[in-house]
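Every protein chain except one is present and positioned as in the full complex.
Chain naming follows the written order as A and B, and within any one chain the residues start at number 1.
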Amino acid sequence: MGSKGSAPVPPPRRRIVEVLLGGGLFASFVSFLYPVLRYLVPPAVANLGGDEIVACKLGDLKPNSAKIFRFGSRPGLLLLTPEGEYRALSAVCTHLGCTVQYKNDTHQIWCACHNGLYDLSGRNVSGPPPRSLESFDVHVRGAEVVVSRKRSV
Amino acid sequence: MRLVSKVRGWLDERFGWAELIAPLREKSVPVHKLSYWYFLGGITLFLFGIQVFTGILLLLYYRPSANEAFESVQYIMTRVRFGWLVRSIHSWAANLMILTAFAHMFSVLFLRAYRKPRELTWVSGMILLFLVLGFGFSGYLLPWNTLAFFATKVGTEITAQVPLVGHELMILLRGGEEVTGATLTRFFGFHVALLPGLTTLMILLHLALVQRFGMSVPPRVEAQWKADPSKAREMKFFPNFLLREMMAWYIALGVLGALAAIAPWELGTKADPFGAAPAGIRPEWYFMFMFQTLKFIPSKIWRVDGEVLGILVFGLAGVVWVLLPFFEGKREKRGPRMLLGAGVFALCYIVAMTVYGYVAK
Partner (left out) sequence: MALVICVFTGTSHAQTANTCLDCHGALDPPLQVTEAQFSQDIHSQKGLTCASCHGGDPTKADMDAMNKSAGFRGKIERSQVPALCGRCHSDGTFMRQYNPGLRTDQLSQYQTSVHGKLFAKGDTKVAVCTDCHGVHDLRAPSDAASRVHPLNVAKTCARCHADASYMKGYSIPTDQFAKYSTSVHHEAMVVRGDLSAPTCTTCHGNHGAAPPGVDSVRNVCSNCHVFQAQMYEKSTHKAAFQSAGLPGCVVCHSNHGVTHPTDARLGTGSQAICMQCHTPGDECDKARAEMLAGLTNLSEAIKGADQVVGVAESSGMEVSEARLQQDQARDSLTKARVTIHSFQRALVDQDIQAGLKIAAQDLQAGRDALAEREYRRRGLGYALVFILLTVVGLFLYIRQNERESAKS
């Protein structure tokens, strides 16, 4: 590697090349390392909720009310019955796909588009909807209300 | 550089470092017009290294269950910082690696580097090629999107056509009768444990053999050098060839980065096992030539089922290809010409079938 005795000052040409190579190596390594290091840091949101998601915190919902939450790529409906039980269903109406809502006077789930009605288990009771709403499992974990898909293959 | 010599001295005192690496210092690479083809093997190894590195990074966030796989890849692409970069590099490098592996195999064939004493190097290389294709097939399913699901369904269905053991083979691959979450788990195990383990062993063997025999020189160049020894040129591996290889690897890295940023790998839609297969389902490009061939074969040839015949032919071709060097025999001219012809035919066939598969409706 050119060790013919110690050269006092390397010729300028050699310096340039060394600087270019060393600098380029260093800079490119940094440009590789920086993304990797940032990648290793977990993001703020724990997961995208394809299987399971925290729909809300305990106390967010009052009895006899409901809220829409995102589950995977479709909306879901989380409701708290007057008796204090949590239910979670798909909020996509089985007729033409409108988003359903909870009616706290009749305790039914209603679709405003064509007056479809479901009971609190998601069964279609009147109007055009041909099928029940898909239902999900709800668990209370600590102070969070967690919605997950029903166990299937 | 003083630090380097200090470290070297430390190692030498304990391990006899200088003695250990002495043969490596002597290693040389022949230089001739076709030397550039020597880079292909190294680039394939480099891409494998990239795959291992990005693969480990992906493992930190990926979830191998049918319910969560797609969402976890979506999470990597959208929420994890630079996740899109890691995943796209992984997908692009996979395809590039298969391409360079094939190119490396064909260049070895046409430069006749498989000749004695390098027959086993060829065999180990062919095994590596099959392992790499296995990586491609198993990895493709992992995002659990519609295209991958149905491509896997079709691909594993074809294995069921193998006579006698086909059905059992398919069940082994699928982890059941159908493609389900069990298939995903199984493919994940293949992709991150079984195949990497086997591949690492094979790579070590392959490299050891390459070191043992040195680089082969193409016969024509060999003849030239024999006639006029002054023409023979070579360069040392350390540092000359290695530096050039570093250049090639760096350029490959740049290409990968550009591909990842400008043409990111798409995610598709989540697989629905009960949904209908989308129109025009087809495998990844590296399986296209086999797929297209099977489509061409009539459903029955004499009494034999067309697909079974196709699979047997490809199986036979695979076995012949692994044992190619042994077919050359003692004949000076005919053997090599036969193999060259087979190589040209294979290359043209693969390219033509692949192009046709994409162009035809």
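Keep in mind that, in the parts below, a residue touches a chain if its C-beta (ideal position, glycine included) is under 8 Å from a C-beta of that chain, and two chains touch if they have at least 3 such contacts.
Please read all numbers here as calculations on a predicted model, not as lab measurements.
Although one chain is omitted from the display, it touches the following shown chains in the full assembly: A, B. Only one residue from B:Ile56, B:Ala223 or B:Met247 touches the chain missing from this view: B:Met247.
Considering the whole complex, the residue from A:Leu25, A:Leu40, A:Leu58 or A:Ala143 that touches the absent chain is A:Leu25. Shown as candidates are B:Glu26, B:Glu177 or B:Glu266; the residue that touches the absent chain is B:Glu266.
What subunit A contributes to its contact with the hidden chain is residues 2, 13-14, 17-18, 20-25, 27-28, 30-32, 70, 73-75, 95-96, 98-99, 112-115, 127-128, 130.
Although one chain is not displayed, its contacts with subunit B can still be listed: residues 74, 77-78, 84-85, 88, 239-240, 243-244, 246-247, 250-251, 253-254, 257-258, 261-267.
What we mean here is this: only the chains that are shown with their structure count from here on.
With centres defined as mean CA coordinates, subunit B is found 35 Å away from subunit A. Considering their complex, residues 1, 57, 60, 65-68, 70-72, 74-75, 78-83, 85-86, 180-181, 239, 250, 253, 270 of subunit B touch subunit A.
Of all residues in subunit A, those touching subunit B in their complex are 1, 28, 32, 35-36, 38-43, 45, 47-51, 72, 149, 153.
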